[in-house]
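All protein chains of the complex are present and in place, except for one that has been dropped.
Moving on to chain A:
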Amino acid sequence: MTESGQYNFAYLDEQTKRMIRRALLKALAVPGYQVPFASREMPMPYGWGTGGVQVSAACLTPDDTFKVIDQGADDTTNAVSIRKFFQHTAGVNVTEHTAEATVIQTRHRIPEQALGEDQILVYQVPIPEPLRYLEPRETETRKMHALQEYGLMHVKLYEDIARHGSIATSYAYPVKVEERYVMDPSPIPKFDNPKLEMAGIQLFGAGREQRIYAVPPYTRVVSLDFEDYPFEASKADHPCGLCGAEDTYLDEVIMDDEGGRMFVCSDTDYCASRRAAGHVGAMGVPVGEDAA
């Protein structure tokens, strides 16, 4: 019970959490396979991360330290409200530092800092089915997964090259997990795809679609491509304006109505820690001298 005594630990009742944990175990046992689960109504609208929240609730223990990021940022509405939600209903410690967190819920990004074996990354997933827009029938896509008929996925990439001259899919880029299931890694930028092979546990929750899937630690995750058009993890070709990092995924920020813009790290924690360590970008000011 929390301080207020009104909620069970982490909002969901124990039976529901057991049900979700069973789905999680199955998902980890069959990497990339979408396990159906009985998704519950959560006190937030679909599309705000109801799947991720349920998975987080099932994973959290009172000793955990929790971090939420939305597009890499700790301070956006979605991240702040979910962090508050678990502070209130579970009373767990929260943090903005990637290294200190044991459970990280994320929307559309993988943190820049590599995760360790004692960390869990929980993704919010809008559409778990990578074949959805190519084959609308769920009965058929399940059969295609079962029989490993994944030629259609390449038709999408073919169309990209035919139309744009290169693979233009830049987020939700399909991957093949452990040479078996093709998986939608949620709408992370394809820059993050190589990071899917990591030491931490990755859990994916889709609330509206009622599916859970997972990538266990050190699992082989290969981005699909053509032999003559290999996969490329792309990003904006600029250094970060605040911390000067050249190897991070960047957000473009419009500064004025005269075409002024800057590129900043989308991972706010990573950017802040670099600036604290003394790195300064072209448009940044050293820490301490910041007027704002």
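Note that in this section a residue touches a chain if its C-beta (ideal position, glycine included) is under 8 Å from a C-beta of that chain, and two chains touch if they have at least 3 such contacts; residues count from 1.
By our rule, contacts and distances are computed from a predicted model.
> For the chain not present in this complex, what protein name does its UniProt entry give, out of "Protein translocase subunit SecD", "Fe-S cluster assembly ATPase SufC", "TRAP transporter small permease protein" or "Putative phosphonate transport system ATP-binding protein"?
"Putative phosphonate transport system ATP-binding protein"
> Out of A:E41, A:D118, A:E179 or A:D228, point to the residue that touches the absent chain in the complete complex.
Checking each option in A:E41, A:D118, A:E179 or A:D228, the one touching the absent chain turns out to be A:D228.
> Of the residues listed, A:M19, A:M44 or A:L152, which one is in contact with the missing chain?
Of the listed residues, the one touching the omitted chain is A:L152.
> Using the document's contact rule, name the residues of chain A that touch the chain not shown here.
Interface residues of chain A facing the absent chain: 143, 147, 149, 151-152, 154-155, 158-159, 161-163, 226-229.
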